[in-house]
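Omission of a single protein chain aside, the complex is shown with its protein chains in their original locations.
What follows is chain A.
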Amino acid sequence: MLFNSFEFLFLFLPATLGVYYVLRRWVAHNAALVALTIASFVFYAWWDIRYLPLLLGSIAVNHVLGLLIEKRGSQPWLAIGIVANLASIGLFKYADFFLGNINAVAGTEIPLPGFALPLAISFFTFQQISFLVDVARRETKTSGWLGHGLFVSFFPQLIAGPIVRHNQIAPQYEDTDRKDDWAENIGVGMSIFAVGISKKVLLADNFEPYAASAFNAAARGDEVGLLEAWTGALCYTFQIFFDFSGYSDMAIGLARMFGYRLPINFNAPYRARSIIDFWRRWHITLSQFLRDYLYIPLGGNRKGPARRAINLALVMLLGGLWHGAAWTFVFWGALHGLALAWCNVLNRFRPNGLIPSMPWVSVLCTFLFVVFAWVFFRATSFDAAILMLQGMAGFNGVGPGVSDEPFIAIAIGLAIVWGLPDTASVFKDWFDDVTLKTAGLVPQKGLRFTTRPWIAGTLAFLLFLSIVNAWNTAEFIYYNF
């Protein structure tokens, strides 16, 4: 079920909100949580009920392991838990990839299992690992079955994040004395949701055809001309940002409608002044996960610059692989790993950017690098990526003309990402201090959300426009991961 689908907007969401608040008001907090958990399972099963047992099994096994770690110490239960979680994601997501590579290298013919990728497995597996590690580190305490079930399955963030830590959300579920300010929950939640769905429906889906056109041509082995390659790469750059940050905004807004606060996931990443800065602004919850559960345990920056560079490269390689079982994703991660290492070196000589008086040069260079790297992320193969890069370098000539629309779309995209503050900045006064601090939010100047009537009218109109344009939208890009 997509957030912008008919059944979600007109049936699932109103019904779930209604039942939740009725139970909270007239029955009990835990009854409302039960309803929310069941609704989340329905939301997940709507996609394919065959994978619901996998989600339920993950909840049960990790909850028991969490209890064992808490009561009997971390070993061997933490190791068992991490191996079990990695095994499940390895089986469903990476088995074909690894066996295919073994077959290619060793000349064997090991049959590929060909499992379909269960929706959200990358996200809920990471959340489970973070839970077990946090319990072992005594950074969180296990909650009841209900709290754990909802921690993993809460429908706004189940499919594509933000990746939530147990100690960020479980205390909110367990707070039975919490007071519902339904007006603020609905008012702020719907407003953030309106911005998110607009990003998805009115922006991302309008970039998609131009991006797909160029990348599909390359995937077919066709030469891509200069204009088509650049418009394709730039359109994909905007598509993935508006798609994923739109999804995150919708998730944060939906959770807020129920009174729960999810972490901020984006903060104007295309305004980053370096790749280090970019990863503090793009998919913030993933960056923090990789930092806390991989980079720091590997030694982080504590063992000298060379080891830091290796650690960064390793973390980003795995980060790339997390996105998809293909070498193009690994290469994308490696590019970012190298860029991070390079930026750390550069920081020693140029701590204030390439040209301190002209910070936009750093922003532009970072943006162009990100566009270049997205080519590998989006391309279906290295050959297709090379064809796209050849086109961008002008090796195939200007190529056939491109209509005006992608250029107009790119101009609009640039104006938005460089001219307007991102959602987190707009709503910064309505996030709590912990959420803002965790995200390290340095808000951009410009628009701020207030409760003035014209803002209600504008956001209602934006939401209305998104709904009447929502019927033919594409699936969220991160649903594939």
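Worth pointing out:
Just so we're on the same page, a residue touches a chain if its C-beta (ideal position, glycine included) is under 8 Å from a C-beta of that chain, and two chains touch if they have at least 3 such contacts; residues count from 1.
Here, contacts and distances are computed from a predicted model.
Protein name for the hidden chain, per its UniProt entry and selected from "Rod shape-determining protein MreD", "SMC-Scp complex subunit ScpB", "SGNH/GDSL hydrolase family protein" or "Glycine reductase": "SGNH/GDSL hydrolase family protein".
Among the residues A:40, A:191 or A:265, only A:191 touches the chain that is left out of the figure. The hidden chain makes contact, of the residues A:144, A:209, A:300 or A:443, with A:209. Interface with the hidden chain, as seen from chain A, comprises residues 6-7, 10, 181-184, 186-188, 190-191, 209-210, 212-213, 216-217, 400-403, 451, 453, 455-457, 459-461, 463-464, 467-469, 471-472, 474-475, 480.
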